[in-house]
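One protein chain is absent from this view; the other protein chains keep their places.
Letters A and B name the chains as they come in the text, with residue numbers starting at 1 for each one.
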Amino acid sequence: MTIAPQLELEAVNRHYPVKTGLLGGLGRNRLMVKAVSDVSLTIHKGEILGLVGESGSGKSTLGRVALMLEPPSSGRVRFLGEDITGLPRDALKHHRRQAQMVFQDPQSSLNRSLSIGRSVESPLLVHASTLSREQRRARVGELLEMVGLRAAMAGRYPHELSGGQRQRVGIARALAVQPEFLVLDEPTSALDVSIQAQVINLLLTLQQDMALTYLFISHDLALVRWLCDRIAVMYLGRIVEIGQAGDVWARPRHPYTQALLAATGALGDAAHGTLISGEAPSAISPPTGCAFHPRCAHAGPRCTRERPLLIKDGGGEVACHLLDGGTA
Amino acid sequence: MSSGSATAVVLVRPGLVSRIWRVARRDPVATAAFVLLALLVIVAAFPDLFTTHSPGRLSRNRLAAPSLTNLMGTDQFGRDIFSRCVYATRVSLTVGLVTVAIALLIGVPLGAIAGLRSPSFTDAAIMRVMDVLMAFPPIILAIAVVAALGTKDIEIGPFTIPHIVKLLMVIAMLNVPKVARIVRAAVLVERNEQYVLAERAIGSSEARIMFVHILRNCSSPVVVYATLLVASTILAEAALSFLGLGIQPPAPSWGGMLADSRTYVMSGEWWLTVFPGLLIFVTVASFNLAGDLLRDLLDPAQISRRADV
Partner (left out) sequence: MSEGAALLSARGVTTRFMTEAGAIWPSQGVNLDIYPGEVVGLVGESGSGKSVTARALARLVAPPSALHAGSITFQGHDLLGLSGHDLTEIRGGGIAIVVQDPAAALNPVMTVGAQIMRIARLGKIDPGPEAARRSAIELLSRLRIAEPERRLAAYPHQLSGGMKQRVLIAMALIRRPALLIADEPTTALDITVAADILALLGEMRRDLGMAMLLISHDLALIAGQCSRVAVMYAGRIVELGKTADVLGQPRHPYTLALLGSVPRGTKADGFLPAIPGEPPDLARLPTGCAFQPRCPQASDRCAEPQPLLAVGPMREAACWRASEMIG
């Protein structure tokens, strides 16, 4: 690829202390949740990268780290080649103008006591303080119309809107300061399919019209395949497979990706592919070696000892001992 | 899709009048309580407009039953009970509203800081101090303060601290931890809402997030609790005055009037006890009921209006 990278993550870790007890967070020897472990990822300008995983996979945390909403415990985040990891507050504020986020729950992501117009106006107050009141309001009207709402709806409150309309407001707010990069954290998982289709179409139109770059986080492999150019699959804080969307869908290489696909199919037609049983272990004490080995049908002794690294395979990269020439 | 000409945009909530009307129609009892409170506040602000007698004026007309000249009768010194009740309203409401205002002024920031910083040393330190304050039995503490400082006004250099101010401060301090706890709990819930993260992603300052967003959404539990606190403070003041530790005679207070009437409870002069007692009851009940109404008025989801603009 010769296209300039929009965002690069380099060996990013994000660990949190587990909250325990009365004076939680004060002790020294506390347990850590390893939400994101050693993730390196490049998002190219103008592409839509899908980040797929189940709950607890660390996909949402990774999205927040990419926007520096949470600092990585270690590793680097670069935006357009510039290291933003150690940026001071005011420089980070300037960066926020270029990178924005759309949230999962359109109910909780809007302040319920502000009219939707005030919510959309909020980024303008922070980043475009030279605008007059009238200019701001005109811009709010434009933004609402851009996402398919009516400007006259600005005085309404979130509870007066449907879920799909609220998510449109969330998108308008993210676009208010004309960012070039958006993290979309499960933007349609709270919506009905017919409304999901509307919102996804809107997101695609906006991306094409404004040459935006998206990091699209989802648990829905079929949706990610539809919308995204590349797919990265996360399991317990690590990327286990990444590749062109078509390749990952048609030829999944990692056993976990295969299981995800099988489950997607199994919900449709029973007994198709290899279903896995059990649930993902805790991210506080992930299994040794390959974190997927306790649920993996192909796991061998090597998988319990040695952590597989992401290696090039076909057009993408996969972290599995079965594919690095050796045996499991 | 977007068109060049943007329509003028209205960013205001539905009119206050229409909201009040909507809420009032739904909850007539609470509304009646609210109106009654408004009336009491007016009475307390302009007692002269309502009284026919001076509250302290003695007369030979002792222990007179209610009549047109003395609406609530007279007490053992021949003072007009109606006038005394009116002035006592002023005292009680002042004590209730001022102490709760002080408690809010101190408790809201403390609770907000504790909630925002939780878990941290700051949070733990603030809340443990609050726990200690909560552990004081209020009446005993008030007795101790009065015992230590007396019921007289205190003079420090050129300043005079009236007894009632001492009382206000003691009651207010005891209310601070209750307010702080409510605020902290509400902040702990609100700070995890996604709109807070959304504001961070926008680049809003922490101060803006705290005041424009988090505290605004915490306001309804706090306001409801504050009205309940006013009611309990009025009761506490009445109890202290009844014990002779609060408002000092001859100044009128509901609790003090009840204390004075003790000897007449059995002898048939019912008006001495019934009117101040009734006022305490009605005022406290009204504050309790009005809290619900305020919550409905503050919460936009309660004033749902699906008018198509």
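Going forward, a residue touches a chain if its C-beta (ideal position, glycine included) is under 8 Å from a C-beta of that chain, and two chains touch if they have at least 3 such contacts.
Note that the coordinates shown come from a computational prediction; the quantities given were computed from them, not determined experimentally.
Asks: Given the contact definition stated above, which residue among A:Glu82, A:Glu134, A:Asp209 or A:Glu279 touches the chain not shown here?
Replies: Once the missing chain is taken into account, the touching residue is A:Glu279.
Asks: Quick one: say which of A:Gly63, A:Gly164, A:Pro286 or A:Pro308 touches the chain that got left out.
Replies: A:Gly164
Asks: Which of A:Leu80, A:Ala152 or A:Ile195 touches the chain that is not shown?
Replies: Of the candidates A:Leu80, A:Ala152 or A:Ile195, A:Ile195 is in touch with the missing chain.
Asks: Touching residues of chain A against the unshown chain: what are they?
Replies: 54-55, 162-165, 192-198, 200-201, 204, 219-223, 225-227, 245-246, 259-260, 262-264, 266-271, 275-280
To be clear about the criterion, only the chains that are shown with their structure count from here on.
Asks: Taking each chain's centre as the mean position of its Cα atoms, how many Å separate chain A from chain B?
Replies: The computed centroid separation for chain A versus chain B comes out at 48 Å.
Asks: Applying the document's contact rule, which stretches of chain A touch chain B when the two form their complex?
Replies: Listed in rising order, the residues of chain A that touch chain B are 19, 22-26, 64, 67, 69, 92-93, 96-97, 100-101, 103-105, 108-115, 117-119, 121-123, 126-127, 137-142, 144-146, 148, 150-157, 159-160, 170, 173-174, 177, 205.
Asks: Would you pull the chain B residues touching chain A in the complex into a rising list?
Replies: Contacts found on chain B: 1-3, 6-13, 119-121, 124, 193-195, 197-205, 208, 213, 216-217, 299-301, 304-306, 309.
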